[in-house]
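These notes concern the structure reproduced below.
Only a part of the assembly is drawn; its chains keep their places, and the rest are absent.
Here the chain labels run A and B in written order, and each chain numbers its own residues starting at 1.
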Amino acid sequence: MPSSNSFSTNMRIRFPVLAILLQVIIIILFGIFVRYETKSNWSNPSDGMELYPMFQDVHVMIFIGFGFLMTFLKKYGFSSVGINLLIAALGIQWGILLQGFWHMKSNTIYNSIESMINADFSTAAVLITFGAVLGKTSPVQMLILTIFEIAIFVCNEHLVVNVLKATDIGASMTIHAFGAYFGLAVARILYRPGLKNGHLNEGSVYHSDLFAMIGTLFLWLFWPSFNSAIAKPGEDQQRAIMNTYFSLAACTLTTFAFSILLEHRGKLDMVHIQNATLAGGVAVGSCADLNILPFGAMLIGSIAGIISVIGYKYLSPLLASNLKIQDTCGVHNLHGLPGLLGGIASIIAAAVQVNSTISAGMQAAALGCSVAIALVGGAFTGLILNLPFLGQPPDQNCYDDSVYWEIPTEGGAPLEGNMHYEEDSNKLNVEV
Amino acid sequence: MPSSNSFSTNMRIRFPVLAILLQVIIIILFGIFVRYETKSNWSNPSDGMELYPMFQDVHVMIFIGFGFLMTFLKKYGFSSVGINLLIAALGIQWGILLQGFWHMKSNTIYNSIESMINADFSTAAVLITFGAVLGKTSPVQMLILTIFEIAIFVCNEHLVVNVLKATDIGASMTIHAFGAYFGLAVARILYRPGLKNGHLNEGSVYHSDLFAMIGTLFLWLFWPSFNSAIAKPGEDQQRAIMNTYFSLAACTLTTFAFSILLEHRGKLDMVHIQNATLAGGVAVGSCADLNILPFGAMLIGSIAGIISVIGYKYLSPLLASNLKIQDTCGVHNLHGLPGLLGGIASIIAAAVQVNSTISAGMQAAALGCSVAIALVGGAFTGLILNLPFLGQPPDQNCYDDSVYWEIPTEGGAPLEGNMHYEEDSNKLNVEV
């Protein structure tokens, strides 16, 4: 944004004022509305704790998984993992409030471990969106985006789950497609023509790609918990675990195969391995607890891996050049397309009557409204983020921690980087 | 210590003799005293296993959390994560023995998964102390410190829990304040005037700060398990989980806000993000299972984040210059001050009769004796560690793995480091 270049990126007053204001408001609202769930409706003292290991798995995905997955950028690791923590810490508080408002009993929100899982989920949508605009937004912008996106997210979630009564246990539609298309809409509004030929800092170094694999693997491992945490205990929950495990395993093989196949020198691309291997977890989400049989889960996963690699290879450049959508982490390929696939798979599953309680029409409506609300909500939020005093970095400082962070300047990677990276500016052009 | 400079840091005989001697003594004591807990007092075969997922969460905090949190130093990562493992491996064995001696039945220690959680806890105190003297002690010194500190720790713990009958479920006082003030006392005794202007190696590089975030995040994630693992199952335990989750989330926002506010260029400081974001977990510890309401937990967390950032920014330099306490990791700001806050919060909670079984006087006595015993015990242990033949590194070799480790010398970071880091010596002076 040319306009942003003329504004200061110094956060010293704006960020603390906003962050503390939000925290004070949240504490007041919690004081008024939020209480602990009590044991009055438990049958034994351990009730509620059976979800705790799954909660912790999801928690690891949100903070370690999403956080480290984005550390692939060579000079943006502090922001990836740090602003991810900030967003998630705000998001879980805000999510508990807003999700709680839909389920109050006598004007009180009773918080349980299940509420904490759902709050983590609402945060996931924001972190997916964060991936689309990574490196191009200020921490102030991300606080505001978190507030708006979760508000819109919980409305869409309510619509899909309670009004349409669609099935989406692993949230292919309500989290993944929603978060991705919300992010694409924001990215479209925040389009930067100055970055259309790539950016000096937009790329990885060897060790940043290894840090990113920490994120990838914890996401991959705990995805069965993500897709089954709030499923009905018993067969449904265990099917959700197994289907996700199988889908991810199959997806990994097709991702490796297509990553090599589509590169003329027959080599693996780390971007695909870090991201597309996870598409199977996204795509099987809506159907995870249905009786789609293990081989059905594998089929979904296999297709998800292929679609995701193709998306990274061919679709992302087109989105950037034709639709002016610069999607930093390629969330469209990891969450958007596989989220659509997940929704479509649930429509097919409903059509073939895998389970008599779900309807193809309602699944289609759920998918449609998730994408539509995300696009409209994202565009609206993007317009707000475009306000010039929010500290958006100028083009030349994108993908660079040093705008918002104290960086170890001597002997550290960034300085050393500056010396080595100078010839790096046309890397994107050379490689694509 | 000038005296230490004249002694060899070669560990070849001293370390193996001490380590093997300790291991042999421990095996003999285990042979005499330690047996498996049996199912005679279980009601069903899975009894005991309900604590296992929480044990593993705490286990991850001890070995990954504390270990990686200290890898922020650019040339001391092997020691941070390696000596952390060594201390913890010794500490859990020693802790099971010494904690077991207070609870023997017919001269036998019956070991259960709960014993393993408590042993991990006793180790946490030592690892906090390790943070205060990180980079300035030899592995031999750390073995000796582990033996003494755990012995003193279990006595204080017995006093607080069984004599004073104070509440301290998350151990704000008995682990965090205790470990921190023990460490400050040791650091005072081991004061090195030669380091008063900082040290060439005392600082981070870009990727070492990312490694440290692995530690931060796993501590942050699993802190609810730390504070609730040994709570009474049911509502108490779930309150401990929720309060910790809320306290940490609120603490994270105030940490980010104050980190930016206190830096005149309005930038985030990685030291604060790595450490102060965790202060909410420490501070809510003593009250975690009490009915302080979610917003009460958030208030405690918010204050903890603010105190901790202010501590890093203003108090640590004063401690170093005025009190001659060089606290490498700033454990006073992460564990000391928030531990005091936790104790004070528990006094207030008792005063306002949150729970009729706890007494403000006993909480105050518990806080007082934890700090006092830590200071005296730490000073005593420091005097022992000062014995000249324990291999303490000379000033110029502080914060440097190569004193005690084989280092990949060519192409690796340290050599490369030497070339780049030379101008780095006044970094501390410049920044503070």
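Convention: a residue touches a chain if its C-beta (ideal position, glycine included) is under 8 Å from a C-beta of that chain, and two chains touch if they have at least 3 such contacts.
No experiment lies behind these values; they were computed from the predicted model shown.
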| Size of the entire homomeric complex in copies, 2 being in place | 3
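FYI, only the chains that are shown with their structure count from here on.
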| note | Taking each chain's mean CA coordinate, chain A and chain B are separated, in whole Å, by 33
| note | The residues of chain B that touch chain A in their complex are 50, 53-54, 57, 74, 203-207, 209-210, 213-214, 217-218, 220-222, 225, 233-235, 237-239, 241-242, 245-246, 248-250, 252-254, 256-258, 260-261, 263-270, 273, 277, 291, 293-295, 298-299, 302, 416-417, 420-421, 423-424, 427, 431
| Complex interface listing, chain A residues touching chain B | 10-13, 15-16, 19-20, 22-23, 26-28, 30-31, 34-39, 42, 45-46, 48-49, 52-53, 56, 59-60, 63-64, 67-68, 71, 75, 77-78, 81-82, 85-86, 89-90, 92-93, 111-113, 116, 139, 207, 211, 214, 404-408, 410-417
